[in-house]
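Structure below; questions to follow.
With one protein chain withheld, the remaining protein chains of the complex are depicted in position.
Letters A and B name the chains as they come in the text, with residue numbers starting at 1 for each one.
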Amino acid sequence: MKSPNNDNILTLDNLSISFGGIKAVDGLSLKVNENEIFSIIGPNGAGKTTVFNIISGFYKPDSGTVEFKGRNLVNHKPHEIARFGVGRTFQNLELFSRMTVLENLLIAKHLYVKTRFWEELLKTKNVKVEEARAEDEAYAILNYLGLEQYAHIPISEFPFPIQKRIELARALSLKPELLILDEPAGGLNMVETEELSTIIQRIRDDYNLTVLLVEHDMSMVMNISDRITVLQYGKEIADGKPEEIQNNPMVIEAYLGKGAMHA
Amino acid sequence: MINKTKNRFLKYLPIIVIAVYFAGPIFIGEYLTYLITLMAIMAIVTQGLNVMIGYAGQFSFGQPGFMAFGAYIGAIVVSRMPWIPFPLTILIVALASALLGFIIGFPCLRLSGFYLAMATFGFSSAIFELINYLGPLTGGNEGMYAPAAAIGKWKLTSTDDVYYIAAITVVLVMIGVKHISKTRTGRAWNAIRDDEIAASSMGINLQREKLKVFAFGAVLAGVSGLFYSYLIRYIESSYFSAMGLSFFLIMVVGGTGRVFGPIYGSIFIIMLPQVFGGKFNQHMNLVYGIILVLFVLLAPNGFYGIWDKIRNKSSVNMNLRDKLFSWIKRERVK
Partner (left out) sequence: MIFSLIVDGLAVGSVYALVAVGLVMLVKSTGALNFAHGDFMMISTFVAYSLLVQLELPFWVAIVGALAFAAVLGMVAERLVIRKLMTGPMSGIIMGTLGMAYILQGIAKIVWTDDIFKFPEFFPGDFVKIGSASISPQSIGVIISAIIIITCLYLFLNLTKVGTGLRALTQNKTAATLMGIKVTKVYSLSWALGGILAAFAGILLAPALYLSTGMGGITFTGIIAAIIGGFGNMFGAIIGGYLLGILSSVIPVYIPTELQGIIPFVLLMLVLFIKPTGILGKKMVKKV
């Protein structure tokens, strides 16, 4: 395992957003180093997914900046942010469920298939070459995640855990430098979760990327994270290495309620 | 062995169909030629609608307006500059329609669902109002003569001539859309149709792709409008505004989102009044309405869907038979 080096790839500075008067994220600042697995945890409604939606451009923050590789992502559209190198998965899956697994991955190759509209109409040689290359790359990722036998089956026919993995494969097809995973272990059993932990670490090393994770499964978070930030009511209440977080009284209180410490 | 010949036959089938299609006017009378030309024209404009709704999920009431625009631009330009050869006219109309598609598409970018439908309806109606208003240019309510297609001194005035122009175009359009549907742009459009959030996080520029599909739909409608003006030689805005329902019907009957759906749909729509004739034409809209509702309710995937169902059923029967045979065989072995 590579040790994370200390260059910031993502810096959130004083990020705030509110919906209908309720502050979902309140002055959040954090720095994610290149090549590390960074987790954001917190009770339900703490604003974790909102942070992800700000980073990937779906929400515009009321104030603060999101700096990715030295570029402010605020005011950029989601597709531009994808182009800058941020790939993500969604809490409730946003797969194209009528399409096959391969088609889903090929859509993620949109940025890498260099063809023009008129070339596609005529199906020129360039189109065939580019399409074949995109398909090869998609198959490479399917192979890597052990999904190649599913390539031509529509998404809707798969059980939830496999759909989760397909969405991960699709996010990887974007060739991201920062991979944002929103509750990747949600709905998975213990064995599947453990498998997922290994996969995430392997992806980080093999694809040389940074992982930003929101997850409720604490054993997984503690296992694979290099650093963790804890959110409550949109505010950061702790950050540090997994062992520091585990022993932080504020975190225990946030999760288990007041008085838990003395129990 | 049988399968192989069958496959080979299937492989050449489209070529045979196209060959017969192009040889058609030699053998059939002028009226049938006229009808088939009309089918081709309807198939082209509906293919635009089909791509917009079926592929990209962008609802449009705008096709009649785009079609009228194409017809009028062609007629206005060529009646002033008769020397323009018709391929150039087609190009001019295509470009003008694309431009209009962009102009109308741009403000529509923020809209979706019913709002988008109403905005396109508004634009389409505005085009008709403007055509009627700009009397000196368009003849207003009275309509205007549309010049025939021509290259130099060679005038393509007969129905057969328009037949060939429309026939070549419809084949090219179908092939083009078939290609698009399997490549980058087609996938992006499907992605936008199914899930805009996921599409944008895959790096797809929603606005650009929506504009592209708007322009594409506009070009097909505009060009088919031009061909329609070649065919009937006299245009009134009401001809086009009355067509709106037909396009939806053709799309739904053929099979929304299927490449060759518009072809089957337009054959159905054009032949229906021919088969029933007379009395039927008085109540055409009633029959069309009933067919549209029945298809939307019972066969939402059109002829394609019905065909798929029949095929699946027969394959189920096949499985049953196979199972039965294997069971009998096993019994014998015992």
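FYI, a residue touches a chain if its C-beta (ideal position, glycine included) is under 8 Å from a C-beta of that chain, and two chains touch if they have at least 3 such contacts.
Predicted model only: the values in this text are computed from it and were never measured.
Screening B:38, B:94, B:119 or B:220 against the full complex identifies B:119 as the residue touching the chain left out. The missing chain, though absent from the display, is touched by one residue of B:55, B:248, B:264 or B:304; that residue is B:248. When you scan B:59, B:86, B:163 or B:260 for touch with the missing chain, the hit is B:59.
Residue-level contact of chain B with the missing chain is found at 53, 57, 59, 107, 110-111, 113-115, 117-119, 121-123, 125-126, 129-130, 132-133, 135, 140, 197, 245, 248, 252, 256, 283, 285-293, 296-297, 300.
Definition applied: only the chains that are shown with their structure count from here on.
Note for the complex: chain A touches chain B at residues 56-58, 77-79, 82-83, 87-88, 90, 94-99, 103, 106-111, 113, 115, 117, 120-123, 127, 130-131, 170, 174.
Within the complex formed with chain A, the chain B residues making contact are 176, 179-180, 182-188, 190-191, 194-195, 197-206, 212.
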